[in-house]
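All protein chains but one are shown in place.
Right after this comes subunit A.
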């Protein structure tokens, strides 16, 4: 049974981060929320396996309150 990979699985992590930041660069916050939603859906379909998706959803949902406050303020 496969599980969510939390070790590094990127072939080029710096290139991925740069490309994502570049996608955000000249967009408004609302546009970026849409970009994020599209990206999540595309990647979720790539993962496919509901058990793995559930694991990722569970970790994503644990966002720390401290950081949430920090971003919202």
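Simple rule for what comes next: a residue touches a chain if its C-beta (ideal position, glycine included) is under 8 Å from a C-beta of that chain, and two chains touch if they have at least 3 such contacts; residues count from 1.
Just so we're on the same page, contacts and distances are computed from a predicted model.
S.K.: Which one, "Cell division protein FtsX", "Monosaccharide ABC transporter substrate-binding protein (CUT2 family)", "FAD-dependent oxidoreductase" or "PucR C-terminal helix-turn-helix domain-containing protein", is the UniProt name for the chain you do not see?
M.R.: Hidden chain, UniProt protein name: "FAD-dependent oxidoreductase".
S.K.: Counting contacts across the full complex, list the positions on subunit A that touch the omitted chain.
M.R.: Interface with the chain not displayed, on the subunit A side: 5-10, 13-14, 16-18, 20-21, 24-25, 27, 29, 32, 36, 59, 63-64, 66-67, 70-71.
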